[in-house]
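Every protein chain but one is kept in place in this view of the complex.
Moving on, here comes chain A:
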Amino acid sequence: MTMPLRKVHPLFKIVNNSLIDMPLPSNISTFWNFGSLLGLCLIIQIATGLFLAMHYTAHIDLAFSSVAHICRDVNYGWLLRTMHANGASFFFICLYIHIGRGIYYGSYMTFHAWMVGVVILFMVMATAFLGYVLPWGQMSFWGATVITNLFSAIPYIGTDLVQWIWGGFSVDNATLTRFFTFHFVLPFIIAAMTIIHIFFLHQSGANNPLGVSSQLDKVPFHPYFTFKDIVGFIVMFTLLLILSLLNPYLLGDPDNFISANPLVTPAHIQPEWYFLFAYAILRSIPNKLGGVIALVASVAIIMILPFTHTSNFRSLTFYPLNQIMFWVLVSVLILLTWIGARPVEEPYVITGQILTITYFSLFIINPLLLMSWDKMLK
């Protein structure tokens, strides 16, 4: 019997095994769309970023003007720019939903895929941070100054490390050029890491909402999930276009329309919305080193999930109390995002501190609740 070319060709069969014949659980919900949507986000960011890079100049005297030039003089440059900026927001929306789905349905039990995923998360965050510096507006400059200064909290080597990152004694031209370099190269590394992420995922196959074995009822990727993903692509792309075309600066900061000025500090320095929860946690700790550790821990803490999973079932589908805890976690993250955008004054400071404690506590309470629920069911 002759096998179809897609199954035997050494190159095509890779595509076939990932996008055509790959068996997937029949019951995975729309929350499983966000993996492919993240792929689309990465493609959009790389594509728009490449065109922007053709016109951008990474020099402190020219960066702001070159972005103005892109928006004003380059054909559809304003669209490239707003798609790229808002594309970053969509990237994080998809990332957070993708991670949230992983937490809810216990996808972190696919250990290697989860760990590589967390590394990708950190890399995407780094890329977004580096990219935000490039327009060289006030918030770019001061955001870069605040965040890079966090490294100075590291004992003994902190100051040297910060100056090494800066390439000088302050955020300056050397910083901008290297930030551009890394902002350009990181997405390609992320793409490579994504392939590794998918490779590990395919070792065990996709999880499903019930959290039971996915082997029982599977359907091929094509046509079921190709068409489902295409619908997802169109919905997300439409939303991205609507935001970029109708209110492109909704999620931006007005201060970034002012060229960077090291002599004038903005009244409120804050990162983009997708970092606000971590920024709020950072500001909640009065000690600088403690704040930096809490900041890193706020993201890295999801690495402990595979180790704290002690329950009988994989997903939260059969744990109603943990479902409530999950939505409390989501609410806390939303509130932390709100606090991160507020000035450092009461009552926001104490609210942020309470929310920070609640956030970290939930990662301890959850496994305990899972265990107690299992005991109750026995």
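Just a few scattered comments:
The rule is short, and it goes like this: a contact is a pair of C-beta atoms (placed from the backbone, for glycine too) under 8 Å apart; a residue touches a chain by one contact, two chains touch by 3 or more; residues count from 1.
Following the convention adopted for this analysis, contacts and distances are computed from a predicted model.
Think of the chain that is not pictured: of "RNA polymerase II transcription factor B subunit 3", "Pyruvate dehydrogenase E1 component subunit alpha", "Cytochrome c1, heme protein, mitochondrial" or "Nuclear cap-binding protein subunit 2", UniProt labels it "Cytochrome c1, heme protein, mitochondrial".
Across A:Ile154, A:Val219 or A:Ile365, the single residue that touches the chain missing here is A:Val219. Although one chain is not drawn, the whole complex shows that of A:Pro4, A:Gly168 or A:Pro254 it is A:Pro254 that touches it.
Of the listed positions A:Leu5, A:Ile157 or A:Val235, the one in contact with the omitted chain in the full complex is A:Val235. Mapped onto chain A, the footprint of the missing chain covers residues 26, 65, 68, 71-72, 78-79, 82, 210, 212-213, 216-217, 219, 223-224, 227-228, 230-231, 234-235, 237-238, 241-242, 244-246, 248-249, 254-255, 257-258, 267, 318, 320, 324, 331, 335, 338, 342, 345, 347-348, 351, 377.
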